[in-house]
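Yeah, one chain of the complex is gone here, protein chain that is, but the others are all in their spots.
Coming up: subunit A.
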(Lines give C-alpha, C1' and ligand atoms only; values in the text may rest on other atoms or scores of the structure.)
Protein backbone atom coordinates (compact mmCIF):
# COMPACT_ATOMS: atom_id res chain seq x y z
CA UNK A 1 0.00 0.00 0.00
CA UNK A 2 2.70 2.45 1.05
CA UNK A 3 6.30 2.08 -0.02
CA UNK A 4 9.27 4.26 0.86
CA UNK A 5 12.25 3.60 -1.39
CA UNK A 6 15.66 4.92 -0.30
CA UNK A 7 14.12 8.05 1.14
CA UNK A 8 16.52 10.66 2.53
CA UNK A 9 15.54 13.95 4.10
CA UNK A 10 17.80 16.87 4.82
CA UNK A 11 17.31 19.92 7.00
CA UNK A 12 19.86 22.24 5.45
CA UNK A 13 23.08 20.27 5.46
CA UNK A 14 21.93 18.00 8.27
CA UNK A 15 20.68 14.61 7.11
CA UNK A 16 17.73 13.72 9.33
CA UNK A 17 16.72 10.54 7.55
CA UNK A 18 18.97 8.42 5.36
CA UNK A 19 18.03 5.78 2.78
CA UNK A 20 14.97 4.54 4.56
CA UNK A 21 12.92 1.71 3.08
CA UNK A 22 9.52 0.98 4.53
CA UNK A 23 6.72 -1.26 3.30
CA UNK A 24 3.20 -1.10 4.63
CA UNK A 25 0.62 -3.54 3.26
CA UNK A 26 -3.10 -2.91 3.36
CA UNK A 27 -4.70 -3.91 6.67
CA UNK A 28 -1.49 -3.93 8.69
CA UNK A 29 -0.36 -2.09 11.75
CA UNK A 30 3.27 -1.14 11.29
CA UNK A 31 5.27 0.48 14.05
CA UNK A 32 8.35 2.67 13.84
CA UNK A 33 10.39 2.40 17.05
CA UNK A 34 13.13 4.73 18.11
CA UNK A 35 14.26 7.29 20.62
CA UNK A 36 13.60 11.03 20.35
CA UNK A 37 15.33 12.48 17.32
CA UNK A 38 15.76 9.13 15.60
CA UNK A 39 13.84 10.38 12.57
CA UNK A 40 10.38 8.87 13.01
CA UNK A 41 8.51 12.16 12.93
CA UNK A 42 10.56 13.33 9.96
CA UNK A 43 9.48 10.22 8.07
CA UNK A 44 5.84 11.03 8.89
CA UNK A 45 6.19 14.62 7.86
CA UNK A 46 7.80 13.53 4.61
CA UNK A 47 4.98 11.11 3.82
CA UNK A 48 2.47 13.94 4.42
CA UNK A 49 4.68 16.18 2.28
CA UNK A 50 5.19 18.71 5.05
CA UNK A 51 8.87 18.02 4.37
CA UNK A 52 10.42 17.33 1.03
CA UNK A 53 12.45 14.18 0.47
CA UNK A 54 15.88 15.07 -0.87
CA UNK A 55 16.11 11.72 -2.63
CA UNK A 56 14.21 8.49 -3.00
CA UNK A 57 10.54 7.93 -3.80
CA UNK A 58 7.29 7.37 -1.96
CA UNK A 59 4.56 5.27 -3.54
CA UNK A 60 0.97 5.03 -2.33
CA UNK A 61 -1.22 2.36 -3.93
CA UNK A 62 1.30 2.08 -6.74
CA UNK A 63 1.62 5.74 -7.73
CA UNK A 64 4.22 8.24 -6.66
CA UNK A 65 3.12 10.85 -4.16
CA UNK A 66 6.48 12.49 -3.57
CA UNK A 67 5.41 15.51 -5.61
CA UNK A 68 1.82 15.92 -4.40
CA UNK A 69 0.80 18.82 -2.18
CA UNK A 70 -0.17 18.08 1.44
CA UNK A 71 -3.90 18.54 0.80
CA UNK A 72 -3.81 16.19 -2.23
CA UNK A 73 -2.20 13.56 -0.03
CA UNK A 74 -5.03 13.81 2.48
CA UNK A 75 -7.51 13.48 -0.40
CA UNK A 76 -5.74 10.38 -1.66
CA UNK A 77 -6.33 8.74 1.74
CA UNK A 78 -3.26 9.32 3.93
CA UNK A 79 -4.09 11.25 7.07
CA UNK A 80 -1.62 12.23 9.73
CA UNK A 81 -2.52 12.56 13.36
CA UNK A 82 0.33 14.77 14.47
CA UNK A 83 2.40 14.40 17.58
CA UNK A 84 1.52 16.49 20.60
CA UNK A 85 -2.27 16.34 20.08
CA UNK A 86 -2.44 19.37 17.89
CA UNK A 87 -6.00 20.64 17.83
CA UNK A 88 -7.80 23.88 17.12
CA UNK A 89 -8.01 24.83 20.79
CA UNK A 90 -10.49 27.68 20.33
CA UNK A 91 -12.94 25.60 18.36
CA UNK A 92 -15.38 23.24 20.02
CA UNK A 93 -14.92 19.48 19.92
CA UNK A 94 -17.74 19.34 17.38
CA UNK A 95 -16.12 21.97 15.17
CA UNK A 96 -12.75 20.23 15.37
CA UNK A 97 -14.32 17.01 14.14
CA UNK A 98 -16.14 18.88 11.42
CA UNK A 99 -12.85 20.39 10.26
CA UNK A 100 -11.42 16.88 10.09
CA UNK A 101 -13.95 16.05 7.39
CA UNK A 102 -12.79 19.03 5.34
CA UNK A 103 -11.91 16.93 2.29
CA UNK A 104 -15.42 15.46 2.31
CA UNK A 105 -17.12 18.81 2.81
CA UNK A 106 -19.47 18.31 -0.13
CA UNK A 107 -20.89 15.08 1.37
CA UNK A 108 -22.84 16.06 4.44
CA UNK A 109 -24.40 12.68 5.11
CA UNK A 110 -21.06 10.95 4.97
CA UNK A 111 -19.72 13.45 7.49
CA UNK A 112 -22.61 12.72 9.82
CA UNK A 113 -21.93 8.98 9.63
CA UNK A 114 -18.24 9.48 10.35
CA UNK A 115 -19.10 11.71 13.29
CA UNK A 116 -21.39 9.00 14.67
CA UNK A 117 -18.60 6.45 14.23
CA UNK A 118 -16.14 8.66 16.13
CA UNK A 119 -18.67 9.26 18.92
CA UNK A 120 -19.20 5.50 19.26
CA UNK A 121 -15.46 4.99 19.43
CA UNK A 122 -14.99 7.78 22.00
CA UNK A 123 -18.29 8.34 23.86
CA UNK A 124 -16.71 11.08 25.97
CA UNK A 125 -16.38 13.24 22.86
CA UNK A 126 -20.13 13.12 22.34
CA UNK A 127 -20.62 14.36 25.88
CA UNK A 128 -18.10 17.14 25.43
CA UNK A 129 -18.95 18.09 21.87
CA UNK A 130 -19.83 21.67 22.81
CA UNK A 131 -16.76 22.28 24.93
CA UNK A 132 -13.70 24.09 23.66
CA UNK A 133 -11.04 21.61 22.55
CA UNK A 134 -8.51 23.49 24.67
CA UNK A 135 -10.45 22.63 27.83
CA UNK A 136 -10.14 18.85 27.41
CA UNK A 137 -7.75 16.65 29.39
CA UNK A 138 -4.67 15.20 27.72
CA UNK A 139 -6.28 11.84 27.03
CA UNK A 140 -9.43 13.42 25.66
CA UNK A 141 -7.38 15.69 23.43
CA UNK A 142 -5.58 12.66 22.02
CA UNK A 143 -8.95 11.00 21.38
CA UNK A 144 -10.13 14.12 19.61
CA UNK A 145 -6.96 14.22 17.53
CA UNK A 146 -7.50 10.61 16.45
CA UNK A 147 -11.21 11.25 15.96
CA UNK A 148 -10.51 14.24 13.78
CA UNK A 149 -8.09 12.20 11.66
CA UNK A 150 -10.76 9.50 11.26
CA UNK A 151 -13.25 12.08 10.00
CA UNK A 152 -11.21 12.27 6.79
CA UNK A 153 -11.91 8.53 6.27
CA UNK A 154 -8.27 7.61 5.81
CA UNK A 155 -7.12 4.45 4.08
CA UNK A 156 -3.83 4.87 5.89
CA UNK A 157 -3.55 6.68 9.19
CA UNK A 158 -0.22 7.97 10.46
CA UNK A 159 -0.16 8.12 14.23
CA UNK A 160 2.77 9.94 15.77
CA UNK A 161 3.35 8.91 19.39
CA UNK A 162 -0.27 8.64 20.52
CA UNK A 163 0.83 7.50 23.98
CA UNK A 164 3.09 10.45 24.73
CA UNK A 165 2.36 12.10 28.07
CA UNK A 166 -0.63 9.91 28.91
CA UNK A 167 -1.35 7.88 32.04
CA UNK A 168 -0.68 4.13 31.66
CA UNK A 169 -4.35 3.21 31.86
CA UNK A 170 -5.24 5.69 29.13
CA UNK A 171 -2.35 4.41 27.00
CA UNK A 172 -3.81 0.93 27.20
CA UNK A 173 -7.24 2.19 26.11
CA UNK A 174 -5.67 4.13 23.29
CA UNK A 175 -3.96 1.06 21.89
CA UNK A 176 -7.19 -0.92 22.15
CA UNK A 177 -8.93 1.73 20.08
CA UNK A 178 -6.12 1.78 17.54
CA UNK A 179 -6.48 -1.97 17.18
CA UNK A 180 -10.22 -1.58 16.72
CA UNK A 181 -9.83 1.09 14.07
CA UNK A 182 -7.40 -1.18 12.28
CA UNK A 183 -9.72 -4.19 12.43
CA UNK A 184 -12.41 -2.08 10.80
CA UNK A 185 -10.27 -1.53 7.73
CA UNK A 186 -7.83 1.33 8.28
CA UNK A 187 -4.18 0.58 7.78
CA UNK A 188 -2.02 2.12 10.47
CA UNK A 189 1.53 3.37 10.58
CA UNK A 190 2.50 4.13 14.14
CA UNK A 191 5.53 5.87 15.63
CA UNK A 192 6.19 4.93 19.23
CA UNK A 193 8.71 4.86 22.02
CA UNK A 194 6.53 2.59 24.07
CA UNK A 195 7.75 -0.56 22.31
CA UNK A 196 6.04 -2.92 24.69
CA UNK A 197 2.53 -1.67 24.02
CA UNK A 198 3.12 -0.98 20.34
CA UNK A 199 4.58 -4.37 19.44
CA UNK A 200 1.65 -6.13 21.08
CA UNK A 201 -0.76 -4.75 18.49
CA UNK A 202 1.58 -4.36 15.50
CA UNK A 203 2.20 -6.79 12.67
CA UNK A 204 5.71 -5.64 12.04
CA UNK A 205 8.15 -2.93 12.98
CA UNK A 206 11.18 -0.91 12.05
CA UNK A 207 13.76 0.28 14.54
CA UNK A 208 15.23 3.73 13.90
CA UNK A 209 18.55 5.02 15.08
CA UNK A 210 20.12 8.30 13.95
CA UNK A 211 17.90 8.57 10.92
CA UNK A 212 18.36 5.06 9.55
CA UNK A 213 16.53 1.80 9.94
CA UNK A 214 18.85 -0.48 11.90
CA UNK A 215 16.48 -3.37 12.36
CA UNK A 216 13.24 -4.61 10.90
CA UNK A 217 11.04 -7.63 11.36
CA UNK A 218 7.73 -9.00 12.52
CA UNK A 219 6.55 -8.04 15.98
CA UNK A 220 7.51 -11.41 17.39
CA UNK A 221 11.02 -11.14 15.97
CA UNK A 222 11.51 -7.68 17.39
CA UNK A 223 9.93 -8.57 20.68
CA UNK A 224 12.36 -11.40 21.18
CA UNK A 225 15.35 -9.47 19.91
CA UNK A 226 17.77 -8.86 22.78
CA UNK A 227 18.82 -5.40 21.69
CA UNK A 228 15.27 -4.21 21.27
CA UNK A 229 14.37 -5.61 24.67
CA UNK A 230 17.33 -3.89 26.24
CA UNK A 231 16.78 -0.53 24.55
CA UNK A 232 13.02 -0.19 24.57
CA UNK A 233 11.39 -2.69 26.86
CA UNK A 234 13.90 -2.71 29.66
CA UNK A 235 13.88 -6.38 30.42
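To be clear about the criterion, contacts are C-beta pairs under 8 Å (C-beta built on N, C-alpha and C of every residue); 3 or more make two chains touch, one makes a residue touch a chain; residues count from 1.
As a convention for this text, contacts and distances are computed from a predicted model.
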Complex member absent from the view - protein name from UniProt, among "Cytochrome bc1 complex Rieske iron-sulfur subunit", "Amino acid/amide ABC transporter membrane protein 2 (HAAT family)", "NADH-quinone oxidoreductase subunit E" or "ABC-type sugar transport system permease subunit": "Amino acid/amide ABC transporter membrane protein 2 (HAAT family)"
Contacting the left-out chain in the complete assembly, out of A:95, A:172 or A:203: A:95
Per the touch definition above, residue among A:2, A:43, A:58 or A:152 touching the missing chain: A:152
Sole contact to the chain not displayed, among A:36, A:63, A:109 or A:130: A:130
Absent-chain interface as seen on subunit A, which is shown: 48, 50, 69-71, 74-75, 79-80, 82, 86, 88-92, 94-95, 98-100, 102-103, 105, 129-132, 148-149, 152
